[in-house]
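Only a single protein chain was left out; the remaining protein chains are all shown in position.
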Amino acid sequence: MTYNFTNDYSEGCHPSILNALINSNLEQQNGYGEDFYTQKAITIIQDKIEDKNADINLVAGGTQANLLVLSSILRPYESVISAETGHINSHETGAVEATGHKIETVYSSNGKLSPDKIIPILKRSSNYHSVRPRAVYISNSTELGTIYNKEELTDLYKFCKKNDLFLYLDGARLASALSAPSNNMSIKDIAELTDIFYLGGTKCGALIGEAIITTNNSLKENFKYNQKLRGALLAKGRVLGIQFFQLLQNNLIFKLADHSNLMALKITKALESLGYSFLAQSDTNQIFPIFPNNIIQILKKEYEFTIWKSIAPDLFAIRLVTSWATPEKVVDKFIDDLKKIS
Amino acid sequence: MTYNFTNDYSEGCHPSILNALINSNLEQQNGYGEDFYTQKAITIIQDKIEDKNADINLVAGGTQANLLVLSSILRPYESVISAETGHINSHETGAVEATGHKIETVYSSNGKLSPDKIIPILKRSSNYHSVRPRAVYISNSTELGTIYNKEELTDLYKFCKKNDLFLYLDGARLASALSAPSNNMSIKDIAELTDIFYLGGTKCGALIGEAIITTNNSLKENFKYNQKLRGALLAKGRVLGIQFFQLLQNNLIFKLADHSNLMALKITKALESLGYSFLAQSDTNQIFPIFPNNIIQILKKEYEFTIWKSIAPDLFAIRLVTSWATPEKVVDKFIDDLKKIS
Amino acid sequence: MTYNFTNDYSEGCHPSILNALINSNLEQQNGYGEDFYTQKAITIIQDKIEDKNADINLVAGGTQANLLVLSSILRPYESVISAETGHINSHETGAVEATGHKIETVYSSNGKLSPDKIIPILKRSSNYHSVRPRAVYISNSTELGTIYNKEELTDLYKFCKKNDLFLYLDGARLASALSAPSNNMSIKDIAELTDIFYLGGTKCGALIGEAIITTNNSLKENFKYNQKLRGALLAKGRVLGIQFFQLLQNNLIFKLADHSNLMALKITKALESLGYSFLAQSDTNQIFPIFPNNIIQILKKEYEFTIWKSIAPDLFAIRLVTSWATPEKVVDKFIDDLKKIS
Partner (left out) sequence: MTYNFTNDYSEGCHPSILNALINSNLEQQNGYGEDFYTQKAITIIQDKIEDKNADINLVAGGTQANLLVLSSILRPYESVISAETGHINSHETGAVEATGHKIETVYSSNGKLSPDKIIPILKRSSNYHSVRPRAVYISNSTELGTIYNKEELTDLYKFCKKNDLFLYLDGARLASALSAPSNNMSIKDIAELTDIFYLGGTKCGALIGEAIITTNNSLKENFKYNQKLRGALLAKGRVLGIQFFQLLQNNLIFKLADHSNLMALKITKALESLGYSFLAQSDTNQIFPIFPNNIIQILKKEYEFTIWKSIAPDLFAIRLVTSWATPEKVVDKFIDDLKKIS
């Protein structure tokens, strides 16, 4: 039987969430996020980011969060800037464009954006013949497993403010980023250095759910109208509220992310000692080692993963993703197997 | 402590669903609806409707289902016809229009559509200066608790086919409709007498989830692309699959609907014997009794419900909704309370 | 050979416009409305409405003007209120909905809106489950030839301001309205009693062209971006500028409207003296006399017009439209013909 390293949503959710669902199951709660648990989860997040006025709304999935946020904050003639590798550009079937907005893309070898990469786009958009860039989309961790440090995010945020750009952070794997060994930011820093971001649950131990957190006052108005019109307002909002309440108590979400990062790091270190190199430097739960094809073929008999990119003839970067549920013994066996065939 | 008759999504889900989530929790499953449970649920539905080629996709909520279906089946210049009371027209914040399509509305006292109500709309749309009606939206049960019988749906479907209209049925409460005492249809009939419909889970015992069932071949192509671009494709599709698998086994969903209908019916009969009348005739889980204001004020001290419509000075129709979770003793107490004050 | 009373765009344009096109033809002018003539036309309009800060943009046609204005001023979850007979609702193939916005309609026997008709719509839109009405669409003259007087428009505008609604006036036939015998408004009044409106050229003597006039400061920002993205910004903006410059000099547009109104009025008076009645009371260039079918059949041999509405068995309202180009002798002959057969 094979083990699946393809993604971090192959399992269900942390067992304590199921317990919380059971314990609250027959309570009558208001719909649409006006339930006790959602309100509690909101308060905890507001406390963590030390912003009592943050507007917080829970939705079911990441593509939904992205299209909802961007269609809410952009006027029809405004665009969003993203790395080419950005999830909204590469992996969401045109969901943002379907709401009417152009994504302007930038090449980035490590999946991250910085002011120097954005400046050329601002320069070419001078008048009403071009879309007006108004938002910058980043993900942390990125689609390549890399993360922003505080200095980079500060630079980017200051640049955005100076240029009248909203900074939006896709945090599908934010817990993993903030738990990475090389990370030097808290979730409070994230809140202060962006205009709007989401803290992802689906890929960090929840069944489903992402918490959209808006700190910029100008973006808060009537968000729930937008949420409803995009089909992103669940009747049983409690299902999301209970999960985030549970994930945020005792910092469970960050503990789960810690585990997933450690599992990936263990593989990384082993591969490094075996002399393998990587497509991008990652200490989060996505890693991209480079293997010759014959190694890949042997691994495929026992493990599932994505062949990410051709590097040279007969040489490929693969993607391995660990999660809160990845057993350490599977990681150890994977390392052993690799040692044998390397 | 008050009891809430406001809607049928105040509680969590049937306990067996939580058990199923627990039992499957650590299994690794493919994402995006390609998991074992979703495929199993699909097969059960295909069996029930005796159509092995039905295209079936699970989504999180009803508004999402409606906007996804209608934006998928309509061309930019095509409209959908709905009763004024239709959920897409009255209660979804313009979600369908946000995908670019006009809803053409018809007055209907009981929330149902029939060919004679649709003909005037077809007549006024003669050429390229008007939208082209291409779909008919109905709900069963309707927003007023009423249901279609087989003869009515057959008439409507034949009319649609003759006039090149797709018939789409919003089945948020389809289980309730098909379990109603006056119902004479099976889910197989529904499948044969519509082009596309959904079987609702959220309001019938699931945490979240609606199963969109497409029987018209011309509407099946690339549905999953549309699902993804509307943000309606969950990474952990298993969460939906497990629920529908559970709800469909041993016809659990219909048994739950049966209970909710019986609870409403018990109230209806008691009210009738007390001499009260109703806004619409319903034997499903939504009923609309008409009360003088003083009765309403007394009831409000112990029960929550929606004041639906002003009928006359000092006289209002209220909406009472029961669910799979409504305890019979609450219903009995409600009836007793009413007897005392009537 | 028949004469065509079907509409007011059967002919080309007033000859002086063609002369102006010839005289300016080889001048080099900037594109996109930045030419001398457009700027001149803008200044004249600003002078007429005594508002130097009015934002004025010229577009090619009426449906384009409507979809551009409404998509510019509404947020995704906001709707526009219109009479059922409103052009945007009945005759534009869902152009407004195609930009993502719901039109909420009201029945009105004379095609006009007033606060009492709007209040029920505002009442039913209480929270994020419904679209939020944000604009009111009216036309003057209406699709039934009727016009607003100053008292009515003042009431409506005050009501809109009190309820945070933008008032948008479709002026496809505004020149005709302002030239009607019963009119008591100037174009300055129109500017002061709306937030945004357009002065139509196509139906009042131009080849093509409508002037969109924005007086509400909050609606002015980046309008040209919206204009471009809807395909409504002509490279040779001069073509529109020259026409409006010509139409506005010496009030030509109002003189032309005057003629078209007079021709309709002459017919109206003759029909009244012959005992015919009308669907709506109009002293503009659209009239809706009611004839028995046999009269209509005889008229059809020599005249083209639209059969508008069935009034009773064998009795129909027809629409007759006159224009700046309608020869008085045709009108006289039409009246004579009617006298003979009545």
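Note that the chains are named A, B and C in the order they appear, and that numbering of residues resets to 1 at the start of each chain.
Basically, a contact is a pair of C-beta atoms (placed from the backbone, for glycine too) under 8 Å apart; a residue touches a chain by one contact, two chains touch by 3 or more.
Because the structure is predicted, anything quoted here is derived from the model rather than measured.
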Which residue of C:Thr38, C:Thr63 or C:Thr268 touches the chain not shown here: C:Thr63
Of C:Ile42, C:Leu144 or C:Ala232, the residue in touch with the unshown chain: C:Ala232
Option from C:His101, C:Arg134 or C:Lys203 whose C-beta touches the chain left out: C:Lys203
Hidden partner interface residues of subunit C, rising order: 3-4, 7, 9-13, 15, 18, 21-22, 24-31, 60-68, 92-95, 98, 202-203, 207-208, 225, 228-236, 238-239, 325
Interface with the unshown chain - residue positions in subunit A: 76-77, 79, 90-94, 97-103, 124, 128-131
Positions on subunit B where the hidden chain makes contact: 32, 71-72, 75-77, 99-100, 128-129, 131-132, 222, 224-229, 233
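One rule holds in what follows: only the chains that are shown with their structure count from here on.
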Gap in Å, rounded to a whole number, between the CA centres of subunit C and subunit B: 42
Multi-chain contact sites of subunit A, meaning residues that touch two or more partners: 225, 228-229, 233
